[in-house]
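What follows is a structure written as structure tokens; I'll ask about it next.
Note that one protein chain of the assembly has been removed; the remaining protein chains are unaltered in position.
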Amino acid sequence: MPRLRAQRHHRRHHPGPKLSGIGCSSKTPAYFLGQSHGFNAVHGRMPSIATGVRAANRELLLIGISGDGDTASIGLGQFCHLVRRNVPVVYIIENNGVYGLTKGQFSATADVGSTMKTGKVNELMPIDCCAIAIQLGCGFVARSFSGDQKQLRPLLKAAFAHRGTAVIDVISPCVTFADHEGSTKSYAYVKEHDAPLHAIDFVPYFEDIHVDYEPGSTHEVEMPDGSRLLLKKLGVEYDATSREGAIQALEQARREQKLLTGLLYVEPEQMPFEEDLKLVETPLAALPLEQARPPKSVLDEIMSQYMTGKGLSAPAGGG
Amino acid sequence: MPRLRAQRHHRRHHPGPKLSGIGCSSKTPAYFLGQSHGFNAVHGRMPSIATGVRAANRELLLIGISGDGDTASIGLGQFCHLVRRNVPVVYIIENNGVYGLTKGQFSATADVGSTMKTGKVNELMPIDCCAIAIQLGCGFVARSFSGDQKQLRPLLKAAFAHRGTAVIDVISPCVTFADHEGSTKSYAYVKEHDAPLHAIDFVPYFEDIHVDYEPGSTHEVEMPDGSRLLLKKLGVEYDATSREGAIQALEQARREQKLLTGLLYVEPEQMPFEEDLKLVETPLAALPLEQARPPKSVLDEIMSQYMTGKGLSAPAGGG
Amino acid sequence: MKSVVNDFSIQVATVNGSGSQTANSVLLRAIFQMGVPVSGKNLFPSNIAGLPTWFTIRASRDGYLARRRETDVIVVMNPETAAEDVGSVGAGGVIVLNDSIPVPPVPEDRFVYRVPMKSLIEPITTDVRLRRLVTNMIYVGVLGELLGIPEQEVEKALDAQLGKKPKALALNHAAVRAGWEWARQNLTKRDPFRLERMDKTAGKILIDGNTAGALGAMMGGVSVVTWYPITPSSSLVEALIGFLERHRKDEAGRATFAVIQAEDEIAAIGMVLGAGWAGARAMTSTSGPGLSLMAEFCGYGYYAEIPAVIWDIQRIGPSTGLPTRTSQADLQFVYGLSHGDTKHPILLPGSVRECYEFGMKAFDLAERLQTPVFVLSDLDLGMNNWMSDPFPYPEQKWDRGKVLSDEALAKLAKFERYRDVDGDGIPWRTLPGINKDVKGAYFTRGSGHDEAARYTESPETYARNMERLARKFETARKLVPAPDVWEDERAEVGLVAFGSTHWAMVEARDQLRAGGLPTGYLLLKALPFTEHIARFVKKYRRVYVVEQNRDGQMCELVRLELPADAARVRSVRHFTGMPVDARSVTEEILKQEGAPAAERRVAEGVTR
Partner (left out) sequence: MKSVVNDFSIQVATVNGSGSQTANSVLLRAIFQMGVPVSGKNLFPSNIAGLPTWFTIRASRDGYLARRRETDVIVVMNPETAAEDVGSVGAGGVIVLNDSIPVPPVPEDRFVYRVPMKSLIEPITTDVRLRRLVTNMIYVGVLGELLGIPEQEVEKALDAQLGKKPKALALNHAAVRAGWEWARQNLTKRDPFRLERMDKTAGKILIDGNTAGALGAMMGGVSVVTWYPITPSSSLVEALIGFLERHRKDEAGRATFAVIQAEDEIAAIGMVLGAGWAGARAMTSTSGPGLSLMAEFCGYGYYAEIPAVIWDIQRIGPSTGLPTRTSQADLQFVYGLSHGDTKHPILLPGSVRECYEFGMKAFDLAERLQTPVFVLSDLDLGMNNWMSDPFPYPEQKWDRGKVLSDEALAKLAKFERYRDVDGDGIPWRTLPGINKDVKGAYFTRGSGHDEAARYTESPETYARNMERLARKFETARKLVPAPDVWEDERAEVGLVAFGSTHWAMVEARDQLRAGGLPTGYLLLKALPFTEHIARFVKKYRRVYVVEQNRDGQMCELVRLELPADAARVRSVRHFTGMPVDARSVTEEILKQEGAPAAERRVAEGVTR
């Protein structure tokens, strides 16, 4: 879709706004980017806010920050439908397996056998937000670790270059309620089980850098805005552009109790939200009245239809 | 888990109640089993009703009937969490790709490229409730077709023998709004794309029938109550007991625009809801007061703790 | 026998999904074209096909558009309800019967016309499915002949309806004519009901409130519409989609609007708030169950001060209830929608014209007040056809409210999102991405912020903000539309109503006046109340608030607004799910007027 790509290149994008739900994680937006608007929504419903904001102004680059409770418990429905609509937002889950702000109860991403500080054991299967996102057709799905900035940074950059929903599940130990032995989201546990898929480099489109690498050692992914992601092989080969492969890798890792981190799946060319809506270039929020209100002739024509019985009327519905 | 199996054998199970959400599909319970209780809940929330009913009375065999809008749109969160808790309910989705009762709008299971009666095309990725259920650890996942009673009947019987959530996604053409050309949930389309995985036979546990079949041609699955499912090979081999295999098969079928029907995945031995809750055998709804109210000595002991400062008090929470 | 001309009601009893819709609208329009004021009400079940459904047409030379409680002419097409239907017609009434339907014996004083519909339809088509659909046109022909509808008006109405489908058109024409011919040759007119040409509909339109509201929204410049289907609200958005697709695309076919079918109502309102916050004119439309789901977000919108427009097309019952019956029972719930201290402005359209006007006005108010604004319509107003003058093109520009331009922003020493600079409780806002000046950036959250939108848990700051919000709501009183007031110098009794109840009120006032009880009347257009209600109530010895709910919700609000007058304010309630009719209102008021016991009960504080 080269047309889309070109369009994107010429459009100004505004930093932020940063949106969030409710939780310790959702307080994050208050701590950075003081120069952009922020929006602390209600619990689990940031996705719908993001959808509305983006519909109103297609020039806004949105960052959405959520927690595992916010996304996988109360917000699971909205999360799935955001992904399904492919609304362009960099969706970061600060995943600690607990409800931090309400003092450490298990969330829906808590692993089987993981314990609470009180010793209580979780017996329920965790919801893997990455697997779900891939399943729902998300074109950018990554998992990382709050302790691994080297991996997280290029992933974030690449996410902003993506044209649809980009999901990054960041395992983020809660030092107050879930950093003990028995927790599978503690620093110690994550460090031990972390299995990075590749080393990542991000090359912005405006940096015309030629990167040398050994053939076969690196996979290059071009993003719609011309920037590139370099995925360097670490041990086993991993093809981040295969949906089936990604699903299978996650399934296998689950069985082996490994934590796969890195770019799990990427498919940069997908119908973006604005195309599905066939929006004009002008942000809807900036439409002048002349474009937003049809002329008198239109109303007159419609009125005459309802005079003569040619206008349509409400169908009787059911429930 | 032989202990569990034995228990199950000796417990009386009551037929029904039949529960539903809202939609044409959700009206189904009103049409059958007049001899059992029924419950027409609010839109998309039948799973929570089912969870409550089963918690109150572990002897009830629950049938939940829902639509694709009821399950995959408004009800997606509850559906996923029901599956995650493995609440024993035979969950039937009458999947027509549209909101029938409100006159034919697309639901979240409408396929990409499918058209509405008005000609409007759906561009959004469908939600595959079976794939999601497997992903979330469901131990009984099937897909079938309302036009194929031969397949549907043994699947239903087996679902009732399952000890946790059993999901059956039944493609059920809406003859009023989605049986036209362009619809991928029309009778014609479904018949053409139906790819059955196997032929199915159900053998109830009390029928001590010995079934003869050629070695290799049939896979036998024993359910916790001793009944057996016979999955007879049709063409390609399919192993319904492999999670990974099931996920992959669905993914492949999606790519090839095939409609896999049959028992997609079965894993009879799973921690059932009641075990996670460690419930007594008596249905909670039938507890006598003596079991539900601790004796005076308990209250006295607690009171003395709060006299001496040994009682615990509310922790300050956050949000 | 004296003729009854242009003043009676027709009820057609059929089965849902049997295709009677075309027949009924042709009948309705044909009468309309004769210049006779007419209204049509569809009483349909919560079901797609198979349950009983009725269509009521009222012709009224006096222009009364409310439902008439009595049925004068019934067309019996549904075996299941035939007995009940036949029984619904009183002495002197007319029964047009599909003669294949067995009915109980009918008293002598009704006029029964038995029509051999089966044998009449057979020659017209051999296709069984089509026969079922087209049979309905036969009663149109029969009624045309019986009531005196000129043939060409029926044909014209049919053309308008089916003009684009020549095959269907021809079939329908044939069926009408078959009915007509048969009636002409076989029936002897014995009943008194007749239609005659008048000139009371020239230049008028026939339209339903949902379509009118949709038109208002488009002309109001809506740009983001979100929804989740629900009866009886879906048709508003579906009409709006139709209008937008046709009239709001640029030359390249690109849309100046976004319509998003959400996964549920929580998402729908979330999207509206996101879009409103970012500066679009955003709306959603729903009914009771959806409204309930929107509660949390609507409270958030009140506190975060985000413009939003929410239509509620009211229906009765809870979520599995009677979604296809009308009601005005969401009033108090909407007024304070959400936990905590919350208050929302509500517009109360009483006519299709007001659906159109408030469709625009709601955006102006929402953006001016920076708050969710509700438009409370109902199934009767929204889904039935109403006669009206055509809608005028808006004279005014839109009011986008207090949005700072970048120039204005640049001149400010600092921007404070929640400072009441103008004393009306309404602060200034900026829009993300639209305001390029970073000075305008601020953080949005529900409460717990100071004037500069900084987080604080200070009790004083919290209370100060709450008081400003209350002040803002006082400002709303001055901005919402004023009621219509009809005084009567001789009256001691005042009436108050809102919304679709209006039409029964107009007629009931005439009935009461004729019965010796002149009344003043105030038609509310909005909440919060404007100053007019106090003046009105003080004028009358007794005031009746008439409404379509069980709990007398508006009556309670009036009492709360005027505590000193509370004991003089009485409640008249209609809550069957059927649109209220004048006769019921009149009778109840006369009963309460004549009953000292009722007076005592009211004085003792019993609402009902």
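We just call them A, B and C in the order they show up, numbering each chain from 1.
Keep this in mind: a contact is a pair of C-beta atoms (placed from the backbone, for glycine too) under 8 Å apart; a residue touches a chain by one contact, two chains touch by 3 or more.
Computed from a predicted structure; not experimentally measured.
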Touched by the hidden chain, restricted to displayed chains: A, B, C
Absent-chain contact - pick from C:Val36, C:Leu240, C:Ala329 or C:Ala441: C:Ala329
Touch criterion as defined above, residue of C:Gly209, C:Gly279, C:Gly299 or C:Gly520 at the omitted chain: C:Gly299
Residues of chain B (touch criterion as defined above) contacting the omitted chain: 14, 16-17, 19, 29-30, 34-42, 45, 47-57, 59-60, 77-78, 81, 85, 277-287, 289, 291-294, 296, 298-300, 302-303, 306-319
Missing-chain contacts mapped onto chain C: 45-46, 51, 287-289, 291-293, 295-296, 299-300, 302-304, 316-322, 324-325, 327, 329-330, 332-333, 336, 338-343, 445-448, 457, 459-460, 462-463, 466-467, 470, 534, 549-551, 553, 556, 559-567, 569, 575-578, 602-605, 607-608
Contact set of chain A toward the excluded chain (per top definition): 22, 24, 27, 40-44, 73-74, 76, 99-103, 105-106, 108, 176
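In this text, only the chains that are shown with their structure count from here on.
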Distance between chain centroids, defined by C-alpha means - chain A, chain B (Å): 29
Junction residues of chain B - those touching two or more other chains: 22, 24, 73-74, 76, 100-103, 108
Of all residues in chain C, the ones touching two or more other chains: 46-48, 229-231, 234, 263-264
